[in-house]
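Pasting a structure here, questions to come.
Some chains omitted; the rest stay in position.
Labels run A, B and C following the written order; every chain starts at residue 1.
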Amino acid sequence: MRLHLSTWPEVETYLADRQSIILPIGSTEQHSPCGLIGTDAITAETIAGEVGTRTGTLVGPTIPVGMAHHHMAFPGSMTLRPSTLIALIRDYVVSLSSHGFRSVLFINGHGGNIPSVQSAFYEVYETLRVQQGDAAPALRLALCNWFTLPSVGALAKELYGDHEGWHATPSEVAVTWAAYPDHIKTAPLEPLDPVDPRFYDSRDFRARFPDGRMGSDPSLAKPEHGHRFIDAVSTEIVARHGAFLDGA
Amino acid sequence: MRLHLSTWPEVETYLADRQSIILPIGSTEQHSPCGLIGTDAITAETIAGEVGTRTGTLVGPTIPVGMAHHHMAFPGSMTLRPSTLIALIRDYVVSLSSHGFRSVLFINGHGGNIPSVQSAFYEVYETLRVQQGDAAPALRLALCNWFTLPSVGALAKELYGDHEGWHATPSEVAVTWAAYPDHIKTAPLEPLDPVDPRFYDSRDFRARFPDGRMGSDPSLAKPEHGHRFIDAVSTEIVARHGAFLDGA
Amino acid sequence: MRLHLSTWPEVETYLADRQSIILPIGSTEQHSPCGLIGTDAITAETIAGEVGTRTGTLVGPTIPVGMAHHHMAFPGSMTLRPSTLIALIRDYVVSLSSHGFRSVLFINGHGGNIPSVQSAFYEVYETLRVQQGDAAPALRLALCNWFTLPSVGALAKELYGDHEGWHATPSEVAVTWAAYPDHIKTAPLEPLDPVDPRFYDSRDFRARFPDGRMGSDPSLAKPEHGHRFIDAVSTEIVARHGAFLDGA
């Protein structure tokens, strides 16, 4: 069930029974010469949709632009400042809380979002504590970074060996190609060198990773891999967060 | 051309020739018992996509949640505070400006967004002026509210007479049904009474408009109307903003 | 009754009977070589005073500096960022609400303020909703842009034909000369060319409108016109907003 494709009486009916919701969060940033700029939003939305379907949980709107400062030296990348992303998440959560939602699971497709999302959780909790004290709603906010789950690592290892890397990975690219098979891109890529995945600001990032990849070979991705990743990771997320989504 | 379905080298190529981009902005809010909660985002994204195709302009990510305080008494509605929406738009525009985009057209599906978008434009202009003086980029920011264009009013008059109303209108609902023909909803609606479209806060809104409609009969919407609206309004937007999108 | 010329017991007495207040809002910005920089504040204050007198409504302090980024390329113009103006209006309204004021009518003299004022209304409503829920005061916030009212347009047409224009108009200048007959200015003006009233940032504004006028001929203004505008527009505002000011 997708929030944007529902009516308010349908949501009212849903809330009589369940108080959980999934929010996909992605990014709009370079993913190497052959990965889509929307990769992280597409993967988060796709996986969130699958988890929503399997668990009967409402899925809210995808946050399409996240914290991607480090990719700003590549054309087309967009970023929110962390402070803006925190404000946005706060408003989302507070809006949902008004209607009685109590458990919010963010399914995240982008590592750069993690600190802002976690900061936002505490910004919400502390703001509500100060404003409402014991009357504050008992919110439960959780973050699931799909790309770090063991099932993803295992399948990536099986399919790509050491060529998974840290950004513009074949696993995430495969998910996007499963979702958008008409938008498979190819581009000549330099041979893979071993990389140190640390970096500082956006200029430093581009100096270290000139085409945007971080030790990955996205050309290994295939749409059929994407379906396997979606299935495997959804299974794992349901196992990990199913009780949370049931309000338990 | 959609930003999220492009690669960074494709954007680099685009920018060598064009410096304009379209950003759809919608809302996540009740649209009566038979309109979708995502109506305003769906319509903005659909129309922006059509305008992008006709003019060869890049279309960026849709802002799915806008300023919808007044709908918050209906389950499922979400809102940003105006200050958050202003910060978000500022970050979007500043990100795009970094890459050389100079003309940004927001295609908007929701009246409640208008003050925040316009405020954001001046927040950007003034911030850049103070920070950079004469070195500030010569940005051109424009807002197009598709639902207020004459072509929409004329077609709505033809199709719905006085039953267009001000919110959850058959015209916007028709566009969503053209976009999502599998999600057509029906619900019993009270007879239409004449309404005064003014209101104050969200409680006042619900007291005046108990099912969320403002003098509209969304049950008149048909998917084929939606296609006619998309065509008519895209034609008008191209006529009005085509030169802007060409950088002229 | 003017707030600044009242004592607190007088306000207490007023509040026992009425809970409405008028707040004039203007701008400090160039108004062509012969219009006063304080034009928009002077007109708003003058008209608000007249409406207050006719309706027995308290008139609060005039906001003298508004959102005037686009005039910043002319010496003497001042601007608030939209975010600052929103914060200011929020504090004004929240202060007044503490004492029991429930209906606040902003009488506005400057188009550039409109988005910020409207954004501020929703910032207030949403903040109070989140903080206080159903206990939030039932505020009614309204905006009246005097210069857009039909009575003004009709009289301007009668007096100035096509020479009213969009900024530094003879109508607003006439009101200031009625208010400050000792500060009538004259300056040689270039002949009027037809103008397109759209613009982007402050540099763009000055490039399009080199002396600050937007298709207007302020030299047509006369103090006696000003008195006619004040009378006409006050009559219209009382007709439109009188019930609001009575708390109905």
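Everything below uses one rule, namely that a residue touches a chain if its C-beta (ideal position, glycine included) is under 8 Å from a C-beta of that chain, and two chains touch if they have at least 3 such contacts.
Here the structure is a predicted model, which is why all the values come from computation and not from measurement.
Each protein chain is a copy of one sequence, and the assembly as a whole in this entry counts 6 such copies (shown in place: 3).
In this section, only the chains that are shown with their structure count from here on.
Farthest from chain C in terms of Cα centroid separation is A. Superposing the C-alpha atoms of chain A onto chain C requires a rotation of 120 degrees, rounded to the nearest 5.
In this structure chain A contacts its sequence twin chain B using mostly the same residue numbers, the overlap exceeding half. When every chain is reduced to the mean of its C-alpha atoms, the one closest to the centre of the whole protein set is B.
Note on chain placement: the centre of chain B and the centre of chain C lie 29 Å apart, centres being C-alpha means. Measuring from the averaged C-alpha position of chain A to that of chain B gives a distance of 25 Å. In chain B, the residues that reach two or more other chains under the touch definition are 72, 79, 81, 83.
Residues 2-12, 15, 28, 30-38, 41-42, 60-62, 64-65, 72, 74-81, 83-84, 87-88, 90-92, 95-96, 98-100, 180, 183, 185, 187, 212 of chain A touch chain B in their complex. Per the touch definition, chain C reaches chain B in the complex via residues 67, 69-70, 72, 79, 81-83, 86, 112, 114-120, 122-123, 125-129, 134, 136, 138-141, 200-204.
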